[in-house]
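A single protein chain has been omitted from the complex, and every remaining protein chain is retained in its original position.
For reference, chains read A, B, C, D, E, F, G, H and I in written order, and residue numbers begin at 1 within each chain.
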Amino acid sequence: MTTTPSKVLETFPNPQPGRDYTIRMTLPEFTCLCPKTGQPDFATFIIEYVPSALCVELKSLKLYMWAFREQGAFHEAVTNEILNDIIAAINPNFMRIRAEFNVRGGVYTTVIVEHKNPDWQVPQLVNLP
Amino acid sequence: MTTTPSKVLETFPNPQPGRDYTIRMTLPEFTCLCPKTGQPDFATFIIEYVPSALCVELKSLKLYMWAFREQGAFHEAVTNEILNDIIAAINPNFMRIRAEFNVRGGVYTTVIVEHKNPDWQVPQLVNLP
Amino acid sequence: MTTTPSKVLETFPNPQPGRDYTIRMTLPEFTCLCPKTGQPDFATFIIEYVPSALCVELKSLKLYMWAFREQGAFHEAVTNEILNDIIAAINPNFMRIRAEFNVRGGVYTTVIVEHKNPDWQVPQLVNLP
Amino acid sequence: MTTTPSKVLETFPNPQPGRDYTIRMTLPEFTCLCPKTGQPDFATFIIEYVPSALCVELKSLKLYMWAFREQGAFHEAVTNEILNDIIAAINPNFMRIRAEFNVRGGVYTTVIVEHKNPDWQVPQLVNLP
Amino acid sequence: MTTTPSKVLETFPNPQPGRDYTIRMTLPEFTCLCPKTGQPDFATFIIEYVPSALCVELKSLKLYMWAFREQGAFHEAVTNEILNDIIAAINPNFMRIRAEFNVRGGVYTTVIVEHKNPDWQVPQLVNLP
Amino acid sequence: MTTTPSKVLETFPNPQPGRDYTIRMTLPEFTCLCPKTGQPDFATFIIEYVPSALCVELKSLKLYMWAFREQGAFHEAVTNEILNDIIAAINPNFMRIRAEFNVRGGVYTTVIVEHKNPDWQVPQLVNLP
Amino acid sequence: MTTTPSKVLETFPNPQPGRDYTIRMTLPEFTCLCPKTGQPDFATFIIEYVPSALCVELKSLKLYMWAFREQGAFHEAVTNEILNDIIAAINPNFMRIRAEFNVRGGVYTTVIVEHKNPDWQVPQLVNLP
Amino acid sequence: MTTTPSKVLETFPNPQPGRDYTIRMTLPEFTCLCPKTGQPDFATFIIEYVPSALCVELKSLKLYMWAFREQGAFHEAVTNEILNDIIAAINPNFMRIRAEFNVRGGVYTTVIVEHKNPDWQVPQLVNLP
Amino acid sequence: MTTTPSKVLETFPNPQPGRDYTIRMTLPEFTCLCPKTGQPDFATFIIEYVPSALCVELKSLKLYMWAFREQGAFHEAVTNEILNDIIAAINPNFMRIRAEFNVRGGVYTTVIVEHKNPDWQVPQLVNLP
Partner (left out) sequence: MTTTPSKVLETFPNPQPGRDYTIRMTLPEFTCLCPKTGQPDFATFIIEYVPSALCVELKSLKLYMWAFREQGAFHEAVTNEILNDIIAAINPNFMRIRAEFNVRGGVYTTVIVEHKNPDWQVPQLVNLP
């Protein structure tokens, strides 16, 4: 595995494939460039998913996010692009990505995108009091 | 695009039109005038929506909010007016506006208004534990 | 409108009568007297409602709450009484009152009461992620 | 009413018997003894209920909790016992007790128990945005 | 009962077997070794369950968690392993384990796993306002 | 001792007169009337002092604060008046009163007053790291 | 007293002129215009002072701050200008103004200015433990 | 060492007697009885000291605090008594005890007492920025 | 003024040169590269100073910080380098820079550096209670 930015996402087999469970990762160090002004943008990404056969490897995900450092990217588009890329790599039962961008012009923007495998049955959430 | 207050809302095409996703913006710098006393009022607006064909352009939204600076406006009426204007501009699948006004007379007031496109099917919310 | 305590609640027409929306007010300065000991009690009231034809006027609500300053009142009874009075004045589609009383005898007490117009259809809550 | 510890719970008539509403009390000063070691245990109790014909009197509840001060009590058992006693006294439509015990051996334990009157229809919760 | 690390989980009879209730424990002192690098990992475990005939003994659970101190363990696998072990010991009606691992490489990871006894009917959650 | 409002402050002998130590009380339930408008004002008082021969009795202090409930009082004047009254009652080595008034007209006001007995030597504060 | 913006600061006599004490006001609703771009700026002002013969009247201070609403003003200059104006009005023994401006360009700026009457002796601060 | 309440404080030799350093303990589980009413009082004790030849043994300190469980004790007196007892046991260079009692009658009370060995030179506190 | 990264710091004249006052800026979007691994590092910089004849221009400071985006830099060295550069540009009476780097290897690191003009007399800080 390299330690340079890379759009390649590495994976590993889900260690408990017969169980629906949640993996949630918070990556507070995303930065890209504003396509209009060329200036840096910053965001925190919260990525949560229910794995199917594969999990995304943590260090590879970090290098993937790093690969946006020199790339121009609109808020709405880049969040969808990252979702599309991870789906292509691990085809999870469910994934939600929440991108909280730093304030610009006095406005705080968050973009939240989701993917649900159409064959996957959403389990009943047990809410304990 | 001007840098003066303007009630015109500019838009751009939704970059991922085939997916229901959420855009949430917090604008903590809204100010208008009290129609009874003429004194300034202040509020934080949280605007969240699921786009249809169009998104509202961020800087244009900021100039739109700025245009209320010299306008007399009751809390309940101005929150509904802003919702009506953004619906007219982008016709989203869903929009909620939450206006948190600063304390007046020892009372804290919040107004929350919503619009749902009648043709839009509310997606099942997946609650991960 | 007077600036003395008054149990009269003034109203104004709902500016957007065709839309279900929420008005939420927090009044942290409620005080009455304990009917057993005569000593002052203090509470924060959170009043939230979906208006029908009328809204309750903010300053008049404040004077109404002030009118309890010299009145003996049990926690459970006074919260219900205030709900009954505001329903009589504006007949909202829905109202919830939450009274958080200050600690007494090492115990923190909150009373929450609700009214729902039987003709009103509770709208589906859209939960954005 | 005495000011000594007492397992007797006094009651008063529900002032608004025709309405389902919530009474919530937080008692941060519960202490009993560990039945294994004899050492003091401490907990915060949150007791919330929807009254039927009777309410539990606040000062009497405090003296009731005080009565556990010299009593050995396991976490799971004592929380169930307190629920059973209050049900016997006021037969509420619904009651939930949440006992948050202080850390022991680096572990934080909470026990939550509930009672629902089988004849009582759980009202639809109105979630305002 | 020993005071050395042990994978044996001791149990005791549920003191209120006819009632569905929740026991929630937070264990902030879990540590194991990274199987790739051999370096220590740290996590906080939140374990919540609805007991059936048996409860897990608190001190024995602590010794069980301690037994991972010298063991190499991947985040996703060890959380599932602990769930499997406790199920084998007490066969609860429901159990959820939430493992919040310390930041590694700028990424915060949480794994949440659940088990529901197929014969157990999830009780309706009463949401008081 | 009465349980009605009273400007009389009762005292008791300092139990450790040969030691400079601090007694700090927070009273979050002060209310008086605005002398201009007659409307209620609310404040939290923090009273801290180093006793000399006498301490102020807690319940009596509470009744003293209660006695302002019907009194018109400017923020700056009432804070000084309360300091003057407690000095007259217990002549402490040092006393500081901090009155945090509730927001009025969008402005939050705090008044802090002090008294130091001119014969009292301020002890060196030991700042532990 | 008018209820329109005004640069005139009204005063009243210090009610306890023989005592050094502190009056602290927080005004979270300051807004002016950026002299470069014409766009609105927002700030919270914390004004604290030890009065000499005069105090600044609260409502008049609020109208004074309002008078900057249409004025172009650099951060560093306007904070100094407000200090100069209040000094001219009440000549306090000491005044500190802290202006916390809203984020611009990803940078949070605060300006703090002070005035000390050269004839005033700074009292020894008593630090209670 | 017993596991029953005991006023005997055990000690151990300071492991680094040639260095002034701080040991700070927070004990949130103190309870005694009100000498007037017989009802339980609760407090959190923060004990910090610079040891001389001896340190106070942690478990013994806990049993010592437990010994007040059945004892009537005024706030100001019991805080001074505990300081006196620990001084007698370990004669520290410096000790400060801060007792934060639970709210009674709407008033929050804290008592802070200190002891400084007259032969001990208070070290200069290095304040790093 | 450009909108590209630049190590040139622009300045403007201090608008109130006869007064010692504080300008404090928080820049949460600093990023550079680790000289050992080439991977991105992130930090928040808090820069506070007492200006002499010149102030540093805000937008130019932001572009200056941006210029480290592609630069390898050790924590201790880069914080000192930034201080040296700003001193060379504006020669302030006093400047303190606090760089809070993101966690690496489970360790949180902060570096704080200062410069004081030797001819500048540190003003007495007035501590209001």
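As a working rule, contacts are C-beta pairs under 8 Å (C-beta built on N, C-alpha and C of every residue); 3 or more make two chains touch, one makes a residue touch a chain.
Being a predicted model, the structure only gives us computed values, none of them experimental.
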{"item": "Omitted chain - touching chains that are shown", "value": "D, E, F, G, H, I"}
{"item": "Residue touching the undisplayed chain, where the options are H:T4, H:T22 or H:T37", "value": "H:T22"}
{"item": "Among E:Y21, E:Y49 or E:W66, residue touching the chain not depicted", "value": "E:W66"}
{"item": "Touching residues (missing chain, whole complex) on chain D", "value": "42, 102-104, 106"}
{"item": "Residues from chain E at the interface with the omitted partner, ascending", "value": "3-4, 28-29, 31, 37-40, 42, 66, 69, 102"}
{"item": "Absent-chain interface as seen on chain G, which is shown", "value": "96, 98, 112, 114"}
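Keep this in mind: only the chains that are shown with their structure count from here on.
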{"item": "Path length in the contact graph (chain D to chain E, fewest steps)", "value": "1"}
{"item": "From chain G, the most remote chain by mean C-alpha position", "value": "E"}
{"item": "Centre distance in Å when chain C and chain I are each reduced to the mean of their C-alpha atoms", "value": "51"}
{"item": "Overlap residues in chain B, where contacts from two or more other chains coincide", "value": "22, 24, 28-29, 42, 96, 102, 104, 106, 112, 114, 126, 128-129"}
{"item": "Touching pairs - complete list by chain label", "value": "A-B, A-C, A-D, A-E, A-G, A-I, B-C, B-D, B-E, B-F, B-G, C-D, C-E, C-F, C-H, D-E, D-H, E-I, F-G, F-H, F-I, G-H, G-I, H-I"}
